[in-house]
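For this view, one protein chain was removed and the others were kept in their places.
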Amino acid sequence: MAEAAPVKPTTPKKWGRGFDVRKQTGFTTIAMICFLMLYAPILTLVAYSFNAGTSVAIWEGFSWRWYESAWANVQVQDASIRSLTIAAFAAVVSTVVATMAALATTRTKPFPGLTFIYAFINQPLMVPEIVTGVALLIFFAAIKVATGYTGLGYLLIAHTAFCIPFAYLPIRARLENMDLSLERAAADLYATPFKTFRHVTLPLLWPGILAGGMLAFVISLDDVVITELVKSGGQDTLPTYMLGQLRRIVTPEMNAISSVFLAISIVMVTIFFLLNRKKT
Amino acid sequence: MSAAVAVEAKNVSKIFGAGPGEVRALDNVSVTIQQNEFFTLLGPSGCGKTTLLRLIAGFEMPTEGSILLEGEEVAHLPPFKRHVNTVFQSYALFPHMTVAQNIAFGLEMLGKPKAEVQSTVSAMLKLVRMEELKDRRTSQISGGQQQRVALARALAPRPKVLLLDEPLSALDLKLRKEMQIELKRMQLETGITFIFVTHDQEEALTMSDRIAVMSKGKILQIGSPTEIYEHPTVRFVADFIGETNFIEAEVMQRIGSDGQIKLPSGIVISHPLGENVGVGAKVTLAIRPERIDLVRPGTEAHLSGTVENIVYFGTDTTFHVELEGSQQEVTVRVQNRRGHQEVLKAGDTVGMRIAPEAMQILKD
Partner (left out) sequence: MAEGKAAHPAASHRPASTFAAQAAAAADRRETRGRWLLSAPALLILLFAAIGPLVIVVIYSFLKKGGYGGVEWEFSTDAWFSVVFTKDIFSDAVTLADAHMSILWRSVKLSFFTTVMALVFGFPTAYFIATRNEKSRDLWLFLITIPFWTNLLIRTFAVMEVIRNEGIVNSILQGLGLIDAPIQILFTDFAVMMGLLYVYLPLMVLPLYASMERIDFRLVEAGYDLYATRWHVLRRVIFPLVKPGVIAGSILVFIPSLGAYVTPRVLGGGRNLMLGNLIEMQFGQGRNWPLGAALSITLMAIVMIALLFYVKNASNTEARHG
C-alpha cells in the first residue's frame, strides 16, 4: 500500500511512515461518518424491536413480545401473505420474460429495433415511480369501471412490469460475459439449437437468472408508491400497511416487522452479491 | 482419387458487410484436401484462413461457391449436421462440465448408447493422457491440459475431418513444441484428416503434409513443406516463410526451358525459366540466407560485396553484405560448426557462391 514517496520528503517526521499517494486528508473520517450514518438508524430500529416497553426511544429491557404481537396480528399476516404472493408472481414472470428478452438482445450485431427494445425495457428505471403509479391508477380505474374486476391482478401485472428491468440487467450482464464460442462448440458437437440451449446456454446463464429473479423479488417486496396508488380496498401489502400505521402512534411492533423485513432483504441481497461475484 | 478426397472447396467467396464497407474475406478460393492428410492453412492474420475453416465447420455460409465433404455438398448445412469437429482457439470447453463430460458431449448429442460413450471417452482420455483428471472441472486444469481435452472432445465422435483453429497459440513455447509432436502423433494414430490453421510458419513446416499459404483472401501456393520453403513461386510466400534475399536479375537469352540470367554482379548463370518470361525481362531471385557461401574475394563467386555488419546468434552468425555496384543488402547465414571464428570483420570484401538450385525465380 505505502508506496515510496516520489516527492523528496522534506520533513522526515511527517512522512515517517511513507507517503501514500492514495491518501486524501479527511476522506477516511468522512467515509466512516458516512457508514455510521447509514447503519446507526437501522441498528437502532432493530435494537428497539426487542424493547420490552411500548416506547421506541426508552429502553426497558429485552423481550420478544413485539415479534409475538406482530406474528399474531391478523392484518400483518394478511399483508405479508399478499406481499409474498405478489413478489413471487412478479419475480417469476418478470424473470422469465426478461430472460427471453436478454437472449434476444445480447450477443448480436445491431438489428432494426434493438435500441428501441433496450429503451422500452429500461423505461421503468427512467420514469419516477409516482408518475408510473398515477398512470396505472388512471388506466386501471378505467378498466375497473369497464370490467368490474377489482382483484389482485392489477397489482400482479404492475409489479411484474416494473420488475422486468431489474431482472433483465443482471441476466444481460451475465450473457454478455458468456462466450458465443461455447454454443458454437456445442453446435459443432452435433447439438441442435434446442439441445445447445438446454445443455449449454441455460446452465451457464442460470446464476444470472437466479440473481435477476432475486432482485425482482426484493424490488417487488419493497415497493410502496405504485402499490399504494394501484391497490383496491383491502389489498394492503406489508409496506403499504406500514405506511398507513406510521400516521398513528408507533409501537415497537413496527420495528419488529421492519427487522424481519430487513433480514429477508439482506439475505436476498447477500445471495445476489455472491452469485454475481462468482462469475469473475 | 476422388474417393480419397476429404474436403473440397470450389470457387468459394465470402463477403462480410455490405456496400463500401464490405470485406472480401475469401476471394474465389479452391482447394482439395485429401483424406488422412495433415493440411495447414498458413498466413498472416486477416488472410482468410480462419474464415475458410469456419466455412468448412459451418459457422459461416459462403457468399458464393460450394464446399464438399467427401463429395457431398454441405455449404448450407448447420454445424450440427456436419461430420466435422473443431478445436477452438479458445478451446471453448464447457465450464459447467467435467473433463469426461466435455469429451462425452458430442457422442451424447449423437445419441450413442451409454456403453459406447463410456468406452470412447476412456479411449480418448487415454489418447490424450488425461485419465487421472477426468473428473476435474475444466477450470481446474492447466492451459496445456485444456488443450488436450479440447482435442479429445473433438476427436471423440470420430469426425471425418478435424479442424484446428490456431490451437497452440495460447501455449508457451516449450508446451507448444511438445504439442506439435503430440498433434502429429494423434493424427497418425487416428488416421483422421486434420485441417490446421496457423500464422506460425515454423509450426506449419514441422507438422504438415501439405501447406496452403494464404494472403488477402486468396491461396497463393499449395505444396509440401519442402516445396513451400525451397521453391516458393511468389514473392509473398518466399517472404512470409523464413528469411529470404530478393535479388533483381535480367534474362539475357533463352535456350529451350533454360534461360541465361544476368546477376547484378554482371555474372551470367543458366537457370530454368517459366514459359511466359521473355528475353530482356527483369526477374526476382529468391535466395535463402543459409544457402549462400561466403568465399575469399578473388575466388570464383556469383556475387561480391562488402561486409556491413556481423550479428552473432550462437548456433550461427549472420552477415549483412552490401552488394557491389548496388545499394542492396544481402543477408548470409553461416553455421558456427567449429565455433565462431572471427575471420571476417565489417568492411571486408567477400565473394558469395550460390548453388543453382538454391536460386528460385519468382513469378512477380
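Going in written order, the chains are labelled A and B, and every chain counts its residues from 1.
The rule is simple: contacts are C-beta pairs under 8 Å (C-beta built on N, C-alpha and C of every residue); 3 or more make two chains touch, one makes a residue touch a chain.
Keep in mind it's a predicted model, so treat the numbers as computed, not measured.
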item	value
Which residue of A:Ala70, A:Ala211 or A:Met242 touches the chain not shown here	A:Met242
Sole residue of A:Thr44, A:Thr115, A:Asn177 or A:Ser232 that reaches the chain not shown, by the stated touch rule	A:Thr44
Residue of A:Ala52, A:Val97 or A:Ala173 in touch with the missing chain, whole complex considered	A:Val97
Positions on chain A where the hidden chain makes contact	1, 3, 5-7, 19, 21-28, 30-31, 33-35, 37-42, 44-45, 48, 55-58, 93-94, 96-98, 100-101, 103-109, 111-114, 117, 120-121, 123-124, 126-139, 141-142, 157-158, 160-162, 164, 168, 180, 183-184, 186-187, 193-194, 196-197, 200-201, 215, 218, 221-222, 224-225, 228-229, 239, 242-243, 246, 250, 254-255, 258, 261-262, 265-266, 268-270, 272-273, 277
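To be clear about the criterion, only the chains that are shown with their structure count from here on.
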item	value
Chain B contact footprint on chain A (complex, rising order)	179, 181-182, 184-192, 195-196, 199-200, 203-204
Contact footprint of chain A on chain B as seen in their complex	57-59, 78-81, 84-86, 88, 90, 92-96, 105-106, 109-110, 153-154, 157
